[in-house]
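The structure appears below as structure tokens.
A protein chain is absent from this complex, but the other protein chains hold their places.
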Amino acid sequence: MQELITRAKALLESGEVQRVLGWKQGEHIYDPEPAFFDSAEALKDFVYNGFCGANLSKYMIEAAKLEGKTLVFLKPCDSYSFVQLMKEHRVDREKAHIIGVGCKGKLSVNKIDADGILDIQGAGYPDCADTLTVDTLYGQTTVSYKDAMLERCHVCKGKEHMVCDEQIGESADTADSDRFAQVAAIEAMSPEEKFAFFQSELSKCIRCNACRNVCPACSCRKCVFDSTKFDSTQKANTTSFEEKMFHIIRAFHVAGRCTDCGECSRVCPQGIPLHLFNRKFIKDINSLYGEYQAGVDAQAKAPLTSFTQEDAEPSIVAEGGLTHA
Amino acid sequence: MPVNQNNEEFRPVIVAFCCNWCSYAGADLAGSSRLSYPADVKIIRVPCSCRVNPMFILRAFEKGADGVILCGCHPGDCHYSTGNYYARRRMTLLFSMLDFIGVENGRTRVEWVSAAEGVKFSETMNSFVAKIRSLGKNVRLGDLRCKN
Amino acid sequence: MLKIKTADLPALYERIAQSQDLFLPVRSAGQTDFALWQKDAQVDLDTLKTVKSPKDVFFPQSETLYSCHREDGKLSVTPEELCDKPFVVFGMKACDVQGIAVLDKVFLSEPVDSYYAARRTHGTIVALACGRPETSCFCTVFGIDPAAPEGDVVTWMVDQWLYWDAKTDKGFALTDFLHDLFEPADESTVEQVKTAIRAIVKKLPYADLSLEGWGAQAADTRFDSPIWEQLYKPCLACGTCTFVCPTCQCYDIKDYDTGSGVQRYRCWDSCMYSDFTMMAHGNNRTSQMQRFRQRFMHKLAYFPANNDGVFSCVGCGRCVDKCPSHLNIVKVIKAFGKED
Partner (left out) sequence: MSEPMHECKYNPGFMRDTLIPQVGIITDIRTETPDVKTFRVNAPGGGKLFEHMPGQCAMVCAPGVGEAMFSITSSPTNKEYQEFSIKRCGQLTEHLHSLQPGDEIMVRGPYGNNFPVETELKGQNLLFIAGGIALAPLRSVINYVLDNRDNYGSIDILYGSRSADDLVQRKEIEEVWSKVPGVNIYLTIDREQAGWDGHVGFVPNYLKEIGFTTDKTAILCGPPIMIKFCLQALQEMGFSKEQVYTTLELRMKCGVGKCGRCNIGTKYVCKDGPVFRFDQVDELPNEY
């Protein structure tokens, strides 16, 4: 972490960058917040640890509107989002100095099953422990680092940064499960089971829009769900169809652009596995139109803005050609 | 209860999005050739099959449709040359998603119907309406508030 | 003071549900929220904080106000029926009960909101003392005692027993209705539990949070502070904090066309949303900083100014737990504390 601060200070002092976008120490080890630092002095609050899961790419849309260069720290998976935003001309590569920062898997305090958590040891970077020691109001407990990791880290896309000016720190590939296993498990269910599963998950939705607002791919100036022209009830939380419509359309609008960064699932206050929608689209795109990973190549043709004459007909769905592929 | 017990009684609401250049003309031809198709089909004319946003399909269901069908020019014949190719990809993904959340997958369909295919238009509509009748009322995608 | 074995609680739920609706914390798809009790419901009294506060039992996230029909060009308006049946909310924590007291100041002030008032009239609150306060709790800062909540009935969980103490007429009526399920209990056990809870609360990290400088006077002194410009930056402009908050009461009124008439409903809204103050001729809060500031100024300055110093925050800590950017009212309060 000190290395990051030293480098950031140097870049600020040399005038090469006007500000630093990173993470700021919170009240505890587990609640760092994304923050802009304008001076070397402000960097005293800079922090980088296992709980810095927030993807900073989206903040770079705003940073691109500011004077001068912004230094931003991107983890390997965040860098996919940045490339995708470059492709969509929403960020300015020239105004970003990107430090690819190492990552050994990010943690979620929600995955630690303990009341009254005060402190957690072993969640630092680069020195993290296989087992986290958790001090709580009600005594000490332990949890393995892996068990406290965010879902997205179990299907890690790898140690490579897709874009960066320099790299600091080692990464680890933390993948230990099949990215599409959950999707395939649902595909194997009967329609009744599928419907019951999504009904119980989505009826928790409170329409806070956190999934939309955190999503680096959701960068429309005016969202279709904020339009007064629709009576599709932007904020009503009814347990009828409305939530499903919101979540299907949300995922559809980012289909082919979603890098699977997992921020939607991380921020959901109700713990809805929102990444399942995105990943279903990714799985279908891969099997129908060829393997495609958004955010790898800013020049690649996106699957929903291209076609071939031999594409499958939509009837493939009714014929079961997709789920059993 | 996915299958309606009283199929004779059940008059489904079917929304058909038809592209202006081929399928709408095909529907016209079906009409002028006196080919019959059920009156349950409500046709909405769109400039191109590509104009149909996934939201259109979902909103049709939300507001009470029991089945939604999209008809456009045959691949290769699009008036705007490529619109239906894009529509094809989008609809494939959307239908797959609907299947994924447990919606009976016969409720949505895409058919390519040219201006000369009045017979195909009427046959398509007849078979689609029969399919929806066998599936029964749409209970999974409708908004509860529209049910009274 | 009465008591009932926790193992016998299902019988108590069933008895209540025979004659009225019972809302209590129910676990579903991995999260606990207040919900209507049903026979197969997985009641969860162990989770300290439900994701949403129980405010939506009295002020639902979405409710129809009236519907309009047009026949032969004639419009008619049919108001929605007001709640007219008694119901019970079981397991509200001290902070949640105070949250309702805050909402009362809004909805029961003139002109009274009859939808809310009808629910308040018919609802009986059974409060539950907090067994294991959380790191994010800071209710004591607002003078709330989690060991002895307000409520029509107050209960404590001790070992295998639920201790039951009716406080109001509504509470006595409910107790009478259930009397054969209880056995008499000794006050001293509860006193011991209260002492234990209060001891834990003292050790909470935010126990000594200072509200100095907040309250009515902050309306003038803190609005123009440069601190806001620093604080709001990570805010995503989502509505999580608003929707999990027990005191946020802003709402929107919208129309839904059902095909056979228009339902006008109100739903929770968030001052964090960019279109909250948008009108045809423009928006008076154009930046997220202004919207962010409005939320906290309202809770910590404007509301106390209008309500005899009562803050529109009860220290439940839900926003502390749930903010996607780990931004919250504690950080706001502390940021100003540092400057003074």
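As written, the chain order gives the labels A, B and C, with residue 1 at the start of each chain.
The rule is short, and it goes like this: contacts are C-beta pairs under 8 Å (C-beta built on N, C-alpha and C of every residue); 3 or more make two chains touch, one makes a residue touch a chain.
Bear in mind that the values here come from a model prediction, so they are computed numbers and not experimental data.
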Among C:11, C:36, C:68 or C:199, exactly one should touch the missing chain; which is it?
C:68
Determine which one of C:39, C:85, C:179 or C:281 touches the chain that has been left out.
C:281
Out of C:11, C:36 or C:253, which is the one that touches the chain we can't see?
C:253
Missing-partner contacts on chain C, residue numbers:
65-66, 68, 70, 73-79, 82, 106-107, 111-115, 117-118, 216, 219, 223-224, 249-253, 255, 257, 262, 264, 266, 269, 271, 276-281, 284-285, 290, 294, 297-298, 301-302, 305-306
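Criterion: only the chains that are shown with their structure count from here on.
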Using the average of all C-alpha atoms in each chain as its centre, how far is it in Å between chain A and chain C?
30
Could you give the separation in Å between the centres of chain B and chain C, each centre being the mean of its C-alpha atoms?
45
Quick check: how many Å separate the C-alpha centres of chain A and chain B?
36
Multi-chain contact sites of chain B, meaning residues that touch two or more partners:
143, 145
Mind pulling the residue numbers of chain A that touch at least two other chains?
238
Quick one: in the complex, what on chain B touches chain A?
2, 54-55, 58-59, 61-62, 75-76, 82, 85-86, 88-106, 108-110, 140-145
Chain C residues within the chain A interface of the complex:
28-31, 33, 48, 51-52, 61-62, 132-135, 200, 203-206, 233-234, 236-240, 242-244, 252, 254-257, 265, 267-270, 273-275, 320, 322, 324-327, 330-331, 334
Which residues of chain A touch chain B in the complex?
183, 186-187, 189, 191-198, 224, 232, 238-242, 244-245, 248-249, 251-252, 255, 277, 280-281, 284-285, 288-289, 303-305, 307-309, 311-318, 322-323
